[in-house]
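Omission of a single protein chain aside, the complex is shown with its protein chains in their original locations.
A, B and C label the chains in the order they appear, each numbered from 1.
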Amino acid sequence: VHFGSDNVVGASRKVLDAIVAANDGAMPSYGEDALAARVKGRLRDLFEHEVEVFMVPGGTAANGLSLACLSPPWGEIFCHEESHVMTDECGAPENFTGGAKLVGLQGVGGKIGVDALRSALEAPRRGVHSVVPAALTLTNLTECGTLYRPDEVAALAGLARRHGLKVHMDGARFANAIAGSGASPAEMTWKAGIDVLSLGATKNGALAAEAVVFFDPALAESMPMRRMRGGLLVSKGRLLSSQFEAWLDGDHWLDLARHANTMAARLRNGLAAVPGIRVPWPAEGNEVFPVLPERLERALLAQGFRFHRWRSGSLPDGGGPGAGEALVRMVCSFATREEDVDKLIAAAAAATEPSPA
Amino acid sequence: VHFGSDNVVGASRKVLDAIVAANDGAMPSYGEDALAARVKGRLRDLFEHEVEVFMVPGGTAANGLSLACLSPPWGEIFCHEESHVMTDECGAPENFTGGAKLVGLQGVGGKIGVDALRSALEAPRRGVHSVVPAALTLTNLTECGTLYRPDEVAALAGLARRHGLKVHMDGARFANAIAGSGASPAEMTWKAGIDVLSLGATKNGALAAEAVVFFDPALAESMPMRRMRGGLLVSKGRLLSSQFEAWLDGDHWLDLARHANTMAARLRNGLAAVPGIRVPWPAEGNEVFPVLPERLERALLAQGFRFHRWRSGSLPDGGGPGAGEALVRMVCSFATREEDVDKLIAAAAAATEPSPA
Amino acid sequence: VHFGSDNVVGASRKVLDAIVAANDGAMPSYGEDALAARVKGRLRDLFEHEVEVFMVPGGTAANGLSLACLSPPWGEIFCHEESHVMTDECGAPENFTGGAKLVGLQGVGGKIGVDALRSALEAPRRGVHSVVPAALTLTNLTECGTLYRPDEVAALAGLARRHGLKVHMDGARFANAIAGSGASPAEMTWKAGIDVLSLGATKNGALAAEAVVFFDPALAESMPMRRMRGGLLVSKGRLLSSQFEAWLDGDHWLDLARHANTMAARLRNGLAAVPGIRVPWPAEGNEVFPVLPERLERALLAQGFRFHRWRSGSLPDGGGPGAGEALVRMVCSFATREEDVDKLIAAAAAATEPSPA
Partner (left out) sequence: VHFGSDNVVGASRKVLDAIVAANDGAMPSYGEDALAARVKGRLRDLFEHEVEVFMVPGGTAANGLSLACLSPPWGEIFCHEESHVMTDECGAPENFTGGAKLVGLQGVGGKIGVDALRSALEAPRRGVHSVVPAALTLTNLTECGTLYRPDEVAALAGLARRHGLKVHMDGARFANAIAGSGASPAEMTWKAGIDVLSLGATKNGALAAEAVVFFDPALAESMPMRRMRGGLLVSKGRLLSSQFEAWLDGDHWLDLARHANTMAARLRNGLAAVPGIRVPWPAEGNEVFPVLPERLERALLAQGFRFHRWRSGSLPDGGGPGAGEALVRMVCSFATREEDVDKLIAAAAAATEPSPA
């Protein structure tokens, strides 16, 4: 049973059916298909705002292209020190921006602290010797499975905007953040000061479909050329647009995320009840990060459960793994079954029971 | 009826079914799935050579990544002056290589002439003031629908290699070139001096699947990082590997290409028999480039036939459109139906018939 | 005697003295010195226009930074096919711009023909698949020693501007072009449609001093950061500003150029009178490109005269070297002595005299 990531499963049936349904007949290539226009309309309705939309096959591309539209090569981009753009993209943001500098900020639970951001923004510059503060990027759902609520986004984005920065949201798990927070997409983004969103469908039921959503069209001016010369304009655009259309239809995206979140909450609650297991952060989305005895970690892996050892410097004080303990990451997806969650909980409970005398 | 391009249709039924079949269950992400390993094995067998394989969603990405592995930023890359890398990728090769210089060479029918290449290679350099000759890239099938036969590839590649260059083949329509030439994949590539191939499935029956195939593993060393930081490593890798597996299975790829080529030959022969139409290049693959009276062009477009006006400087002497004529491109795909080809031919013939007195 | 280039000699005495005179005492670094402000004022007066000025140590840097301010990475930059930016900078423009595409245009005598430019500008584009026309760069004095007069600049620049391009002048030998044409600096630049000038002092009496001169301050916005992160902001800025101040003072720059041009004209006239020598282009500046018998070339080199064999595709019809002939480049500088010119002419004449019977 696989809790390794939300990208180890395929697409939801509805999304897959849409790919199949869109396969027949001739359509204009390079994103000029009629489905793409409908996706844009749906996103406009969903976000209650005019949008420019650029679909790409992956999240690293969406982030890199977004940041390149917000920061010049000599820009400074603020992010959490453990964010995906900082630690998991092999320098893609530097590649797409032409060498901008990512500055990692600290904060508990993967969330940038307002004070950390303020301090970074107010640090003295040395004119032309310093890179130029250009953008802030927030990941929501964060890499720790926590979420920023709209007022938290607004506090950080507002601060950044008062210093002249543009604000990006890495929404690889945006659906989970929306499902977890109960906020509307508009409240979570442009109403809170977000200029550009990487809207991820892949981890939440699509096969390969991400969209860069601009709330300010002026920022999107260079995007068509950036996407093209990055080799990221899919020629048979129906592949992307069909996925998005089905994903957005009838709140399918939200249903998928709610399921994943529900499974994660169930997993969290089940594990937290097992003696010897702590869960340092709330499971506000579809990820759970328990601290386990290493002995238990081994036992579960031996039984075929799949999850990853994790490292984080953003644990709450005293919440980190002690000697003989391990922090691990378990991820639920739209396809996670309740019975598998329960199996994992049961296995953990069984493995920690004291052996009879 | 659409002869605009071979990317205006979806996937073949077999490829589509494979995507669906691969959808269920958990698989490792980021290209570590078992299907990917099988695809590599199939390509090794097909090319009769050890290969390194990197699947990506599009052809511009495949070309850009390939060339970046062959040329430093100060490299000089020789290509046909009307090649896709030169004229249709918005500078993607420059982007991926970090600023290499593409030098367009002339040649009839989209094929680089040996003399043009020799002259370029032997041009005097001014030491550090000149860029450094690094790579040759050949497009096969060419952008003019012609093809290089293995001995022609070997002549150009051999010349380039004697000057220390590496050689790339842009095989966006490689299947059509193989079907058209009757050569084996090995004869057309490494046996003729090709180091790296962009192997395109998208235009020939896949939905979005291209592979960079290295015949010299040493050249592939930087590829994993380049692909990752280009945002081109698809997380749910099964999307790409499932397409390739079905495409390669049982000569499906070749069957699809043969059909497209057959349709193009039928179209070419039919049009060539219509008075007032000339076809300056042979249709060696799935593309036909007739010279039509502009009046006829308008008539066909008005009847709903779709194709593109073309411009080329590589027409044979005297073969170009005269006053009142137009060069157009018509492309057949795996999905083109014989009856549609015949309809187009009949419409052309009808439109050119002299009106009765 | 060295006619190899105008950068094989040092600085004029006046420029050198200025470096020495500026050496003592403390001055703000990084271009904030008082001399730099005075240089800007002098250039404003000289060009009769508000200017933004950025001094750098070399011409390749000046060109690369200029073009990076005029073209995005996906831009298309038109230049003569034999221009310095195209053939002699190891891809520096591509490096500075982040991968823009230089397109070389033909034209006799190193001068872009209006028709060649028009044809390039009017070539059809394929939307996002094509790079975006961004800039035109003219070299004046050209690499062939010819010059564009203000009306010729205006014809090309005007055409480019009507297509939305910005226009740069590579003025590595701007002084020689001004001296040769009799035009004012204003007439040769902004009055004729030039947006940015690389103003070279190095080849004309300075030791290492070039200035990028912007006539439209808005175009200079990113220049301070580009120069800094290119490692091109000289910390002890007095080195550059002292050279420029002396060079501009009392028409020193023009006196130096006039001398060089006079020597070149003398050389041209002298050589043209020698039987068997042709000079296909006028010597409008400080360079002479004679076509010599190869036997004579060898004889002169053997006597210690230094000059370079040249190749050019921009010779007038029938003007190129025939069998047994060589095109060579001879360059005069501010330091070239009349007696050395006469020695070269005499040696050429002597070597071509028929041996007595």
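Following the convention adopted for this analysis, a residue touches a chain if its C-beta (ideal position, glycine included) is under 8 Å from a C-beta of that chain, and two chains touch if they have at least 3 such contacts.
Small disclaimer: the values here were computed from a predicted structure and weren't measured.
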Contact partner of the left-out chain, one of A:7, A:23, A:63 or A:95: A:95
Hidden-chain contact residue, picked from the options C:92, C:183 or C:332: C:92
From C:25, C:124, C:250 or C:322, residue that would touch the chain that is not displayed: C:25
Touching residues (missing chain, whole complex) on chain C: 2, 4-5, 7-11, 16, 19-20, 22-30, 56-65, 89-92, 94-96, 202-203, 207-208, 225, 228-236, 238-239, 306
Residue numbers in chain B that touch the chain omitted from display: 30, 72-74, 98-99, 128-129, 132, 222, 224-229, 233
Residues from chain A at the interface with the omitted partner, ascending: 73-74, 87-91, 94-95, 97-102, 123-124, 126, 128-131, 311
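Note that only the chains that are shown with their structure count from here on.
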Inter-centroid spacing, chain B versus chain A (mean Cα positions, whole Å): 36
Chain centre separation in whole Å, for chain C relative to chain A (CA means): 53
Touching two or more other chains - residue numbers and ranges from chain A: 30, 225, 228-229, 233
